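One protein chain is absent from this view; the other protein chains keep their places.
Note that the chains take the letters A, B and C in the order they are written out, and that residue 1 is the start of every chain.
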Amino acid sequence: MTQIVESNQKDVKTTQMTMIQAINDGMRVLLDEDERTIILGEDIGKNGGVFRATEGLQEQFGAERVVDTPLSEAGIIGTSVGLAVNGFKPIAEIQFLGFIYPAYEQIMTHVSRLRMRSMSRFTVPMVIRAPYGAGIRAPEIHSDSTETLFTHMPGIKVVCPSNPYDAKGLLIAAMEDPDPVLVLETMKNYRSMREEVPVGKYTVEIGKGKIVREGTDVTLIAWGAMITVAEKAAQLAEKNGIQCEIIDLRTLYPIDRDIISESVKKTTRAVIIHEAHHTSGLGNDIVSIINDTAFLYLRAPIERVTGFDVPVPFFSLEEHYLPTSARVQEAIEKVVHF
Amino acid sequence: MTQIVESNQKDVKTTQMTMIQAINDGMRVLLDEDERTIILGEDIGKNGGVFRATEGLQEQFGAERVVDTPLSEAGIIGTSVGLAVNGFKPIAEIQFLGFIYPAYEQIMTHVSRLRMRSMSRFTVPMVIRAPYGAGIRAPEIHSDSTETLFTHMPGIKVVCPSNPYDAKGLLIAAMEDPDPVLVLETMKNYRSMREEVPVGKYTVEIGKGKIVREGTDVTLIAWGAMITVAEKAAQLAEKNGIQCEIIDLRTLYPIDRDIISESVKKTTRAVIIHEAHHTSGLGNDIVSIINDTAFLYLRAPIERVTGFDVPVPFFSLEEHYLPTSARVQEAIEKVVHF
Amino acid sequence: MDENYPIKRIIDDHGHFVDSTFENEIDEKLVKELYYHMLRVRTFDRKAINLQRQGRLGTYAPFEGQEAAQVGSALALQPDDWVFPTYRDHGATITFGKSMTRTFLYWNGRVEGCVAPPDRNIFPPAVPIATQLPHAAGAAWAEKLKGTQNASIAYFGDGATSEGDFHEGINFASVFKVPVVFFNQNNGYAISVPIEKQMNSKTVAQKAVAYGIPGVRIDGNDCFAVYFETKQAFNHARAGHGPTLIEAVTWRKGAHTTADDPSKYRPETQGKDIVDPMTRLELFMKNYGYWDEQWIEEVKEKTANEIDLAVEEMEKYPASNVEDVFDHVFAEMPPQLAEQKESYLAHLERR
Partner (left out) sequence: MDENYPIKRIIDDHGHFVDSTFENEIDEKLVKELYYHMLRVRTFDRKAINLQRQGRLGTYAPFEGQEAAQVGSALALQPDDWVFPTYRDHGATITFGKSMTRTFLYWNGRVEGCVAPPDRNIFPPAVPIATQLPHAAGAAWAEKLKGTQNASIAYFGDGATSEGDFHEGINFASVFKVPVVFFNQNNGYAISVPIEKQMNSKTVAQKAVAYGIPGVRIDGNDCFAVYFETKQAFNHARAGHGPTLIEAVTWRKGAHTTADDPSKYRPETQGKDIVDPMTRLELFMKNYGYWDEQWIEEVKEKTANEIDLAVEEMEKYPASNVEDVFDHVFAEMPPQLAEQKESYLAHLERR
């Protein structure tokens, strides 16, 4: 795999971390450097979060800063709005993205609109963290991947790291952002890989995708857990002499249009992979971006390999819901042999 | 305007109705023919609804069947689920689409998924009616047009009539549908036109769009209030010798792909118009449909004229948010002269 | 249960003391302050209705009948407190320091109308019902963490008690014991829905039991009861004892908004027996020697002038700026939004 390493820091001390450790470390940095940072969520205190994202943080920073809340997502987000407007920087953990819906009104009508409504007098610099996605044999509703509900919501940014380095860097960038940011964390990658992650503070720029594999024949566009699927498909395709370029989008709003457009202009073919449902999934936005910016370059209809237009099934069937490298490979063949 | 009239009924008695009257009439028919029909909502009883959609219904059918509920959208939708599963056919009125968000969890996790979850043992044959859209000088939040949040939700259908005939016919079809249907009603058209509407029962098929103007040069795809905008733009374009075909999509999920695909194959150019935000708006889905089904026919990148990626502004500025025939006309020129 | 929540009053319908607890704290200054502000916001309210009828204002939500509740509670605030109003609470926000001009602008669909003076923490009116209660809890929590004596007040109606956010907001506030006053104006109706269809409980105040916090039911048309009970709730909050739920029983004399026709759903006679809060204060002033004809004339004139000036300012206000559609979504505009703005402005140029 042609991992293109970013290094805006030289001689940085790094250490091996999984994604969940990197997220934990990122929050530690944020709590440490700014006493206005406050974390709210269900089971994030003594229990350290159901995925251990907040492990040890309450012990280190106290129960006033790492706060177990009542079981109430609208309460978590709604009080975070009040905290954020009044000088604090909340990180609100939603236990699973599928449980963010009770807070949808707060996010849709306040988190994202308060700046507009107050002509920037009141702003909501907060981060919402939510684990998302299928494939870990979780119960129903725990596996949703509904990023569209937030990319279609002006006033909030959405990021979705696929690896430890980006997870920590994007989380810190999200906290430095003067506006609300939703951080979607693919549960599938929480512990699936380990890599060198800088100790201390660094950021990954919001709004910038990354070429994680260079290629000439077809562009694969993915994020989160689907990067691994794309990489496997690219390896399979390579055996057939097809060179795939892979874009890890990393930020879902605002999308890095340039990286998509430039890559597709080069490869002239694109396959988009996401685990969200097909209809009104973000893949459609990417099709539009290509339509808008690389229309004359395209040699085949864009293919999308996505979750189906069905509720994410119970876990005995979830592997049939999720895009697989085999499905992606077929899509690659299809665009190449159009 | 080349209105293509549907007439599956011959010699039907008709009468002049506005869209709001047609909706009222549709509900009267439904209450009358099936005693399991029950209407729930805020201010729908004596008050007859804030738009008079339910005017006279409580008087005629009683307060047990046309029920003023507490101010609680999750309560309205959640109890409707219980009523629907247990033999009733609820029509739940959400006062404005912008107030559906507190019920989002109920719709997302139950209305749309209960059939799947129970392997069709429990089904939710209900209708949710919601006025939507900007342009009537309403207060904040009253003007949202967020159909994407529901087209990206497997298990529910979404329809959006633009005129009195379709409004009544789709409402009745929605009630006859064995699955939940969200009926989006453009407030802008509630009283803006009057037409002959059949007295009594008839349906407009869910899932079928309609060519409301035939043309050869470019396909305009729109729905709800944007049909009027498209028609004006088509008239302007005609002066420049451009013949627009207009598709009134009518159903937003499942979309009538064939009508789009056939029209675009004929005209080779498309402009999509919707008042929802650009990013993750349904226009992207339509771009994808064209990519998937008419790729080789397309002579210019598809243009989209949409609401901007901003919260719908306060009403003194809302006209700047909404697509206008002038913007559509420019888009038409752009695709024609690409 | 409601017998546990008798309506607290300080003066009766005829303006006579019925409770002397606060008698010593009622002096000319307070009486005149209450009168002045109630008169001021009532005059504003009636002017707004007139302007709406003349087509000079958009749909407007009047608060006539609720002046004692709004003014009495607003006067109990300290300057650094936080206020979370609804669309009907401009009687309170104007009293607390929001500009009348901006308030008029709000009702003309101008976002500028949401912006309070920099030295007043007044949130924009919450349109989605009950959503402001968690905000009030959060802002109050921040004050507690900072160790100040500041507190929040959340205004909301009887209808709002049915929403989940009402429940979740008060629950958070009670669990974290934050300094907030949940100030309910039970004005009898949520648009057309009367309170007995809104809830099965006889009072709003008793809902406090669910959160283990004090619930107080007051005569919301008795400006003294409102003022002193709100003040007590604030003292309780500032002393670190957490939130209070106040139910101010009042009456919406007019329509829900100027677009509403209450004759459709409530009998003409309903509420006619309720003594207007201004009348009650006037009777009190006459009974206890505070009535000062000359001062009242001065105040009326001053207020009328102030409001005329505000109308003038509102009408002369610079036209809406189309750039505002784009400029307050993010601190820094993402490229695609910048492009949308640019191309739209260019489009406008071309026309």
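What we mean here is this: a residue touches a chain if its C-beta (ideal position, glycine included) is under 8 Å from a C-beta of that chain, and two chains touch if they have at least 3 such contacts.
What you are looking at is a predicted structure, and each value in this text was computed from that prediction instead of being measured.
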Of B:Ala173, B:Ala233, B:Ile255 or B:Leu282, the one touching the omitted chain in the full complex: B:Ile255
The one of C:Arg46, C:Arg120 or C:Lys177 in touch with the missing chain is C:Lys177
Could you list which residues of chain C touch the chain missing from the display? 1, 162-168, 171, 174-175, 177, 197-202, 206-207, 209-213, 242
For chain A, which positions touch the chain that isn't shown here? 42-43, 45-48, 50, 68, 70-72, 74-75, 98-99, 101-102, 137-142, 278-279, 308-311, 313-318, 320-321, 326-327, 330
List the residues of chain B that touch the chain left out of this view. 38, 64, 67, 69-70, 72, 74-75, 77-88, 102, 105-106, 109-110, 114-123, 154-155, 157, 177-179, 207, 253-255, 257
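Just so we're on the same page, only the chains that are shown with their structure count from here on.
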Centre-to-centre on C-alpha atoms, which chain is most distant from chain A? C
Chain centre separation in whole Å, for chain B relative to chain A (CA means): 32
As a quick test, compute the distance in whole Å between the mean CA positions of chain A and chain C. 41
Multi-partner residues of chain C (at least 2 other chains): 111, 127-128, 164-165, 324, 329, 334, 336-337
Two-or-more-chain contact residues of chain B, please, as numbers and ranges. 98, 101-102, 140-141, 279, 308-311, 313
